[in-house]
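Here it is, the structure, as structure tokens.
Apart from one protein chain that is not included, each protein chain of the complex appears where it belongs.
As written, the chains take the letters A, B and C, and residue 1 is the first residue of each chain.
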Amino acid sequence: MKTATLNKSDIGKCIDLLLQADLRVIAPRLQPQVDEDGPDALEVLTFTEVKSGEGHQVGKGLLPLNGVKEFLFAKHEPLFAYEKRGKKIEIIPVHHEYPQTVIIGVRPCDAASIASLESVFSDANAGFEDPFFTERRSRTTFITYSCTAPDSSCFCTSVELSPDSAKGSDLHLTEIGDGRLHVEVITKAGEAVAKQLQELLKGEGDQATREKAGAEVTEKLTRIRDSAPIMDWLMDTANFDDEMWQRLGEKCIGCGACTFVCPTCHCFDIVDENKGSKGYRVKIWDSCQFDHFTLHASGHNPRDWQYKRYRNRFNCKFKIYPEKFETPGCVGCGRCIRACPVNLDITEYMAEVAHKATNPNAIKAE
Amino acid sequence: MSNIYQPDLMTITKVIQEAPGIKTFHLKFQDEEVANNFSFETGQFGEYSAFGAGESTFCIASSPTRPEHIECCFRETGKVTAALANLTEGDTIGFRGPYGNTFPLDDWKGKNLIFIGGGIALPPLRSVIWNCLDLREQDGRFGHISIVYGARSVQDLVYKREIEEWNQMENVTMVKTVDPGGETDDWDGHVGFVPHVLENDFKPDPENTVAIVCGPPIMIKFAFEALERLGFKQEQMVTTMENRMKCGLGKCGRCNIGSVYVCIDGPVFTATQLAALPNDF
Amino acid sequence: MAKIGVFVCQCGNNIARTVDTAEVAKYCSEQDGVVHVEDCKFMCSAPGQEMFKKAIKEKGLDACIVSACSPKMHEATFRNAAEAAGLNPFKVEIANIREQCSWVHDDKEIGTAKSKDLTKMMIERIKFNKPLERYVMPLTKRALIVGGGIAGIQASLDLAQAGVEVHIVEREPSLGGNMARLSETFPTLDCSQCIMTPRMVEVQNHPLITVHAYAELEQLSGFIGNFRARIRQKAKFVIDDLCTGCGECWEKCPFSTESEFEMGLVKRPIIYIPFPQAVPTVPVIDKTECPKILKDKCGLCADVCGPDCIDFTQQDEIKEIDFGAVIVATGFQLMPNVYREYGGWRPPHMTPKKLTAKMRKALPRSDAGRLVDVINGLEFERLASASGPTGGQIRRPSDGKIPEVVVFIACVGSRDCNKGVEYCSKICCMYTAKHTMLYQHAVHHGKSYVFYMDIRAGGKGYEEFINRAQNEGAQYIRGRVSRLTKKGDRILVKGADTLTGQAVDVEADMVVLATAMVPQGDSEQVAQTLGIGYDKHGFFSEQHPKLMPVESSTGGIYLAGACQGVKDIPETVSQASATAAKVLGLFSKDEMMRDPEIAIVDQEKCMNCWDCITVCPYLAIDRAELKDRNGNFRKWAAFVNPGLCQGCGICNTACRSKSIELMGYTNEQVYAQITAFGGDII
Partner (left out) sequence: MIEQIRNQARQLLENGDVDVVIGYAEGSDPSRTTPIFIRKAEDVEKLIYDPRCINSLPLYLNKRHEYTRKGWKKTAIIGKGCDIRAIVQLIAENQLKRDEIYILGVPCEGVVSHPEKWDGSLHDGNRASKCIGCDVMIPHETDFFPGEKPDVDRSSPYEATSKNVATLMELELDKRFAFWRTDFDRCFKCYACREVCPHCSCNTCITDETMPSWIDPAAHKKGVFSWHLTRAMHLVGRCTGCGECTRACPMGIQVDLFNQRMKEVVQESYSYKPGYSLEDKHPLITYKVDDREDFIK
């Protein structure tokens, strides 16, 4: 594996170089606020397409509010257009642009989530390949950036990741002090990008310092849960009707915030956007937390209570993904915890399950 | 690269009004190459498009032994089905499929079959009923075939002609029923809910018999319970699930029961398989 | 797939002038679902309709769009034609390319483009039209007439003579209204009372007419054919059935107050009939003034009453009566308070005077600096009336002197955007001319001047009448009066003659103002009680100014007389007869067909906020309990009474959860119509 160092202050230049190479560059940026200093204002950091190296927030702040999901699995994806002509219908393919893209400043948890989405949308899943996802995926390179300051919602170490993990990364950056970054070229795609940045990359990296730095940051994580026993406990269908689901989930209000910010949530809906005799069939984001998500035409709803919908989400992350796709369903980014308006905390479920799994005879907590 | 979400176009060759709000379409592919390459097995389903409204999931209601066209049967309940219901002969619809698994006809060789259905759940059963009847005709591979079918009222019964046809057939027992209050003066069938009629009036013998149940979840539940009381074992009971679906491809994430996706692992399940699934349907 | 026919009408040249109908037709033929298109010279003509029917039958059309004039004009025509051809009438829609295109656009390109859009919107809309069935509704063949003036009297007689049961609600103690106040009427100068009294008596005696005098309509619920009126019979303190109208009580009553009927020129007793010819002749006791009722003192009337019909304990009585139709004939008043503009203002009924009802000759008024001799037209009518306070002698109010010089001022408050009303009060030219004549006839040596803006005398014999007035001595001065001031015991009228361009000052003994005719002060309230539309002045709005001038905006409620707009007596009487004809038409069937375009509630979706109940102007929505199979209460939901619903759609728009649909205008129809407008999507 090739390594190098890069001056932290040169990231803006990196972006400019990538732009000069006709690449689409996506980086964390701060969004404008009505009243920057007002009591209600929060810094809004999001991954956004950038047109210059100025104003980027790579390595600053923690996690952008959106993940990188929307750049692979679009919020709104026209699948094809159609036109009615009398009794005939013509299906017209929609031209999609799949520009060669570099996403820079991706945190390790987000990078790790790509594999999970890929397992759903690739042909490995029942032989059906979502061409829109895979086309984008194949043209996207991820430059990741190790975390330096996790917050109280981060729990990546609880799901077998770490703040400096290079999983899912093409080119990985880690701060090693003195305003320098340790650069690891991980994949061929990463190498291609590194070539574009050659003039800024210097010599060899510093593997030892990088690992030490990573370990130091890992130490800072406060929210640590034992996820090991969770899957086995969930596999027991008897536990599907455990009292904890309702107890913990009754405050859930069924907004989809957790699923929409989640880097691995992939549920979607297919609808027609019609006007007169023309229209598009589009794929749009959907959420398993919505009450009509599983509602049958007959009126029957398998997940008729909100806690059942959250139960499905938890199962999806910790049982369905690992069982069906052999990829983790949760990367510990903590977005769902930050986003939840009622402080429904997935790690509380994890702790509760772990507790139940390791103390099978314990009296049910009230 | 092929677009898995893009349907093939089919022409409606015939429309049959089965019951109030329920229609059957006969469908033919418009593209000959698609038509020639198309095959399906009983139990599979498709995604039918009414362009401008969206897609809806129905089982293929016709039998693969009668491949001249495929049929679908639906009740007008929402946006898509309402748009479909507005279509007439010669109009175009979209079709994706076939998707899902099939009824295990091979496992049923030499056995007696009981088909139990309620309301709009007869169409999925009809495919397998005709398939089995046709195969039995060919090589006598199944034993006695019984059909227990009920609807809310006499007018809500679908496939009324075929019910009579089955009634006339030798080696077929046709048990028809309507919910209490749904009968008419000249109704010659039973009156009562399907599981009740099954258990108390029909009383099938479980010996060397497979029961295929299709209907609303509550009916499946009660029918299974009734069958168990009659001595049927779980492996003798088969059903087809009708969870809400959008993609049919195991991606959109709504038809799952635990880790099982009805669209790719189903829709046909034995009672044994269902019992192993979490209580999420 | 729908099989839609589109019929584009040229309306002769009316549409074709600004809309290329052939191009519209061609454009429509390319639209999804359209299988038949026609471009026709006159769709509404007999051949046009035949072609329409033929196309429906031959092409098996399941929906039709007629691109033509306003649906108000011919929607019914084509719906009926469709029905005759075997198509559900509610599968026919009109795209209005005349009023909304050719009439408002000059540019043919724009007119054509808009016509295409409007028709296309209808094509998309009609795909969601469901066949609807008309309702059969019962019909109560009894008419309610609100107001007992000449309009109400005429309408009631017309109806009763045709065999219809009629109830008149009149808030004053007697029928008659404003016409009873008039002395003589233009252009024939026949005596108002003389022509009116026989009719009042006829009403009184007609077996099919019930008069609720001294009563008010409190509430009107229901709908065409099925109204229910709540009538408050105000306490008269006199028992109707016993009273013989002998007059003993009002002769003896020791107290008095200003007479409303006499415009406050004289006083009337507290127990009174408004005027001698009143119908019914039953007096009422004014409870706001009667010392017996207020302070339990007096009671003289009860003592003198022979038949013993005075009952001081009487209470207001509420009657609920069902009607099939309502005729509104609430009349007018003269614009109050315009005197202020001429410096001689006094509030009504505040004239200090020491007259009793019997002293009808002298009219001395102490004026304390006010111009009490400035009076309005109706006051002059009373002065000129033989039954009025002066017995027909024209005497001025202040001192009872016979005025030598009288100035009449026209257009007071009318045709005046700034201080009055914009409209022409229409009758003033005529009645002013009449007043000059009445004055000249009474005071032969008198001099009368008329300040006027224009003379408007369009009517049979009207111009001749004006000429006659001028010939009989009235001097007409074209110009306005700027100011009235007191000069000695006379009034200095400062005006201008705009024909000669000179200032004109006239010293008058009396000034008569032709104040504008305006609706009754409470007309807006009345309109809201009835649920009918009204304009900014308070006149009730007709359904269509030309084609439905006597229908109100609400089905089954008709408008007669000056409550709908300024009118003279002949017009009022004709309109009253017209309303009677409408009611008779409505009552000619035993039951009514009602359009099914009403609201229905999706009770599962209803979240029972009851906003719809709050907004429904027809009280058509109620709460309903939904029960489950076993009869247990499940939830509340709104319920629309199909009998009461008028299909106005207000509930539909107020319903946030979109649980209410208006049949024929369903959410899907309207949405499809709107989204079909304009260019491409996304």
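Methods note: contacts are C-beta pairs under 8 Å (C-beta built on N, C-alpha and C of every residue); 3 or more make two chains touch, one makes a residue touch a chain.
Not measured: the values here are computed from a predicted model.
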Hidden partner chain, touching residue among A:72, A:185, A:261 or A:316
A:261
Given C:453, C:615 or C:644, the residue that touches the chain left out of view is C:615
Sole contact to the chain not displayed, among A:271, A:288, A:320 or A:333:
A:271
On chain B, what residues meet the omitted chain?
78-79, 82
I need the residue numbers on chain C that touch the omitted chain, in ascending order.
604-611, 614-615, 654, 656-658, 667-668, 671-672, 682
By the contact criterion defined above, which parts of chain A meet the unshown chain? Give residue numbers in ascending order.
31-32, 34-35, 38-40, 42, 44, 46, 65-66, 70, 75-76, 152-153, 223, 250-251, 253-257, 259-261, 269, 271, 273, 282, 284-285, 287, 290, 292, 305-306, 335, 337-339, 341-345, 347-348, 366
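Note that in this section only the chains that are shown with their structure count from here on.
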If you tally contacting C-beta pairs, which comes out ahead, A-B or A-C? Let me know.
A-B
In whole angstrom, the CA-centroid distance of chain B from chain C equals 65
Report the inter-centroid distance (CA atoms only) between chain A and chain C in whole Å.
69
Distance-wise, how many Å sit between the C-alpha centres of chain A and chain B, to the nearest whole number?
39
Where chain C touches two or more other chains at once, the residues are 1
Going by residue number, chain B touches two or more other chains at 90-91
Give every residue of chain A touching chain C within the complex, in rising order.
78, 84-87, 273-280
Within the complex, chain A is touched by chain C residues 1, 31-32, 120, 124, 675-676, 680-682
So in the complex, which bits of chain B are touching chain A?
1-7, 9, 11, 49, 51-56, 75, 77-78, 81, 90-92, 94, 216-218, 242-244, 246-247, 249-259, 261, 264, 276-281
